[in-house]
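Below: one structure, written as structure tokens.
Only one protein chain is missing from this complex, and each of the others stays in its spot.
A and B label the chains in the order they appear, each numbered from 1.
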Amino acid sequence: MNRSSFIRRLSLVAAAGFASLFATSAALAQAAPPAAMRETMAIGDEPGRVSTEEVIIREGAFARQLVFFRSTEPVGTLVIHTSERFLYLVLGNNRALRYGIGVGREGFTWSGLVRVSRKAEWPDWTPPPEMIERQPYLPRFMAGGPGNPMGSRALYLGSTIYRIHGTNQPETIGHAVSSGCFRLANGDVIDLYSRVQTGTKVVIRHAATL
Amino acid sequence: MPNALRAGFLAIAAILGLGPLAAGAQTLAAVKARGTLNCGVSQGLAGFSDRNAQGAWAGFDVDFCKAVAAAVLGDPTKVAYVPLSATERFEALRAGRIDVLSRNSTWTLEREVALGLMFAGITFHDGQGFMVLRRPNVTSALELDGVTVCVQAGTTSADNVADYFRANSMKLQLVTLPTAADVVQALDGGRCDAMTTDQSGLYAERLKLARPGEAVILPDVISKEPLGPVTRADDLQWFNVVKWVNFALVNAEELGISASTADEAMRSAKPDVRRFVGAEGDLGVKLGLDAAFAIRAVRAVGNYAEVYERNVGARSRLGIPRGLNQLWSMGGILYAPPMR
Partner (left out) sequence: MSCLATRVHRTLPVLSMLAAALVLAGCASTPAPVAQPQRPQIRPAAYPVSALVGSWGIASYREDRDRPRTETMARQHCRTPYVITPGPTDGIMMHVADDPKAYELTLKGGADGKTYLGFETPPPHAQDREILSLTENVIVMRFIAPDVHARYGTFVYVRCPGGAQAAAPRRT
């Protein structure tokens, strides 16, 4: 994973540089984000820049792993802690399978209980209107496939725009990022997709607000 | 508590004369007069207390020293770190060489009663676990039947693992080796497919494997090793200060107060937050400190989650999951009484 850690370091440096260079650009001149998003990584909103290979995070805290997790939720429930950047798949007996996630702007806007309403392989992508406004050259619709910012799989939540999806930018895992919802590395979201059925409960929790 | 009830309670307290307890020994006054906190730490344990490349002390236990110094003295840098071996640590505290011991020490009955010490709380719930290699289908310690397990000789871990296997009707193939280094080497080399020691140790040992990403540390914890700061038993006032600095860091996480949201917290309208930052009530004064003691500790080191993740958790090399040390409401057993 040398390459991945290199990419991560590079992107953090670049993010800082990018943020200072374009501090007044429309992309960043938005309303102040919630506290949880203070250290937001300003990712390019373009369709995925990095490899489209199905990356699995294999080392470090954001690698998929078994953890101790007390929960009264039934086995199979997904619990998302946005402040920690982790998604837990409840296994019962005080255990969970934990995945590292990146949380996009939309991911901080709602908390509570929803259900997986639909699953999609290589989902289509419809950039939100404000993104079209900032980047008028984007296609208004992008059929699913490698390179698509939605990544390899998507779990749609309820009837909302909320979704758990993949990403072509695995270096964004563990960060708050400027777009998207709950993103996993493409290989990890494929794994999660195979373990989750439509109708699964999803609990989304943020840090307490002040 | 409703205000009328609270007023009534305070009135009764006043009649009974329940003021702040006079301390047997004036540690708080001594620390304030000295202007420095003498804090006992380990002689070097990565993630917990260790010197960094610049020679400065850093780690989970070191941050607790800083938090106390920030709360009591208003400055997290006013700490004299006293590195102590396992054998000398409690005597150094008893003899007054240090004001507080913040050094991965397990809270046991004997240590409190026989040594005249008091553990001010639990900052890290450690416990014995298993690391497994070459057994991709094992997801629980209960699936270790017949697996060869390596353990260091002469440790409580060796006794615990035998008990655990017996209690769960599993066949144990135990390989006992002289040192911790032998154990991890044996696991890597294939002499055993699992090793056992405390969880925090497993994450440190994993980094020594040829391919750390292939090892699985099971979530099961089969023993109790509660680690926490220690004070002398004859100074209740100081004990309370240390205890509530710990609780403050945990409560801060629960309330959403972090180093980066401290300014926002000062403007909060929520009663819990207002009491925490000292905008309401006089909790800090009751402890012998001032109203802002708790928020100063958070500004200095961050809340519990920040201290944890930075030193031993997701943002550190060790990468130990919160596990038991997650808040009680978020999947762990970390619980701090409310500040009111």
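Here, contacts are C-beta pairs under 8 Å (C-beta built on N, C-alpha and C of every residue); 3 or more make two chains touch, one makes a residue touch a chain.
Quick caveat, the model's predicted, so the values are computed rather than measured.
Engineer: Which chains here touch the chain that is missing from view?
Structural biologist: A
Engineer: Can you work out which residue in A:Ile56, A:Ala120, A:Met142 or A:Ala208 touches the chain that's missing from view?
Structural biologist: Considering all chains, including the one not shown, the answer is A:Met142.
Engineer: Of the listed residues A:Gln169, A:Asn186 or A:Thr200, which contacts the missing chain in the full complex?
Structural biologist: Once the missing chain is taken into account, the touching residue is A:Gln169.
Engineer: Tell me, which residues in chain A touch the chain that this view leaves out?
Structural biologist: 7, 10-11, 13-15, 17-18, 21, 42-44, 46-50, 52, 124, 129-130, 132-137, 139-148, 169, 171-172
Definition applied: only the chains that are shown with their structure count from here on.
Engineer: Could you state the distance in Å from the CA-based centre of chain A to that of chain B?
Structural biologist: 31
Engineer: Please give the residue numbers of chain A that touch chain B in the complex, ascending.
Structural biologist: Chain A residues touching chain B: 1, 35, 38-39, 58-63, 65-71, 79, 81, 83-85, 88, 91, 93-96, 98, 174, 205, 207-210.
Engineer: Spell out the part of chain B that touches chain A in their complex, as residue ranges.
Structural biologist: 139-140, 212-213, 216-221, 254-258, 260-261, 264-265, 267-268, 270, 273, 305, 313-315, 319, 321-324, 326, 330-333
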